[in-house]
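All protein chains but one are shown in place.
Our next item is subunit A:
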Amino acid sequence: MAARLIEQAFDQYNKSRLQFVQTVADLASRPQNMEHLHDNNVMSLLHPLLMDVVPAVQQTAALALGKLASFSQQLAQTLVTSNILPQLISQVPVQNRFYKKSACFVLRAVAKHSVELARTVIESGGLNALVVCLEEFDPNVKESAAWAIGYVARHSPELAQSVVDAGAVPLLVLCIKEPEIGVKRVAASALSDICKHSEELTHVVVENGAISNFAALISSPDTKLKRQILSALSNIAKHTLALAELVVEAEIFPDVFSGLQDADDLIRRNTAGLIKEIVKHTPELAQLIVNAGGMASIVDYLGRSEGHVALPGVMALGFTAAHSQQLAMSVIVSRGVVQLAICLNEEKDDHIRGAAVWALGQIGRHTPEHAKAIAMANLFPKLLECYTSADSSDDLQDKARRTLKSVLQMCVYMPALDPLLHEAPPNILKYVVGQYSKVLPHDPQARRQFVTSGCLRKVQEIQAEPGTELREYINTINNCFPEEIVRYYSPGYSEHLLERLETYEPDWTDGAREDWQQDAAAPSGITA
């Protein structure tokens, strides 16, 4: 009888503890409750429940702690300072998979906020616990552990190095082969975060055979998985040429190009990022992409993306065109210049406009044919506006100036240079006038056009000190025309003519002048 009463008392206590923990876990799912929970000192209450006898209480307490920590950095800091982490971590190898999952969730929630918190997690021995969890069979535990590792590695290269030193990378690569989609996603994301920091880390990842696993998953229909795979591949390819070649040799092209036309924004952006990282290393890789027809895909993708989604595509075009004039002509043939002009018109953000301006500069700087393509798209006034407008950022102005300088020095298409002559500031004007001085001595048609369109007048009005390049260009241009025309168009010529008119007396009397003057001087007969 007494035993039953005692049993009942203990039973009740267990039940009430379980109920409390479950309620707290439910409440912690809602952001508006967080403040009140924190005021009620929930951390110190949950701390002893982590070592509870009843495993369900332990697991739910861990879950509640994780939810609290993931809400804000402050709560995570409180969790760390309450010294909960070492106890949590020490229990992990011993406990069952539900506890492990909750513990990984707590570690993830703490590590995701900042570098210091992640470092605290590592110092408490969290990485070993996470690696133990990664060796588990339950896919949920693996997912949770991989997620936590990804968040730890994301912040800085040192943290990523410690993750690699703990031996997590082979296990993560094994996770990718798991049949569960969630585990694959999270493992891909974690590897992507490790690779993005430095080359050595990427080598470790690649040596474990990550690339072939990624390549096998490129054509999977799952959206989130594809995003992570593409981001991981681009992070691998971006460091050196050898890594980019490894990525290419995994035969991801031409399957990857279908990602550029996907409905999802992030897949398109990550695919463009991957292509950009591959293209920027050498002309051969860029030629590979061009030969496979990638330029058209990128141009189409630019047409239907905007804002930060379009940025990697613009940079990919720029990097391709920068290598050689053959590749730049391929970009032009694929209607890249037209699309970049549209981007420049429609985008509001200065970063993307700067990137578009830079890419146009890379395309146009090779030969007069390329510069003509840029000129025909009516881009010079737009570039000038980017350079001179007060709204443009410093970066955009600088890029616009460089682009104008490099493209103008190659441009011999006269109709496009005429509007620039009227509106350009002096440092751009000298390139425009220089181009005229190169073309006009050889082309009579252009000379005629130059005079009739009023450009000669404008050139005469330019003030230039003798000895500067601008003065020499102007002299060269003036030498192409007869002196009378140059004088006629020089400023102040009409005043000069009028002055001459005032001092001029016409001689139409033919010698009867003296008589007439005498008659005028002699007193008139009538009045006298």
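Everything that follows uses one rule, which is that contacts are C-beta pairs under 8 Å (C-beta built on N, C-alpha and C of every residue); 3 or more make two chains touch, one makes a residue touch a chain; residues count from 1.
FYI, contacts and distances are computed from a predicted model.
Q: Suppose you had to identify the omitted chain by its UniProt name; would it be "Spermatogenesis-associated protein 17", "Phospholipid-transporting ATPase", "WD domain, G-beta repeat" or "Calcineurin B homologous protein 3"?
A: Spelling it out: the chain absent from the display is recorded in UniProt as "Spermatogenesis-associated protein 17".
Q: Among A:Ser297, A:Gln339 or A:Gln460, choose the residue that contacts the chain missing from this document, as touch is defined above.
A: A:Ser297
Q: Consider the whole complex, including the chain that is not shown, and state which of A:Pro86, A:Pro254, A:Pro381 or A:Pro425 touches that chain.
A: Checking each option in A:Pro86, A:Pro254, A:Pro381 or A:Pro425, the one touching the absent chain turns out to be A:Pro254.
Q: Pick from A:Val115, A:Leu241 or A:Met329: which residue touches the chain that isn't shown?
A: Answer from the full complex: A:Met329 touches the omitted chain.
Q: Of the residues A:Ser44, A:Asn96, A:Ser198 or A:Asn378, I need the one that contacts the missing chain.
A: A:Asn96
Q: Kindly note down the residues of subunit A that lie in touch with the hidden chain.
A: Where subunit A meets the chain not shown: residues 14, 18, 22, 25, 53-57, 59-60, 63, 94-98, 137, 219, 221, 223, 248-251, 253-255, 257-258, 260-263, 288, 290-297, 300, 324-326, 329-330, 333-334, 367.
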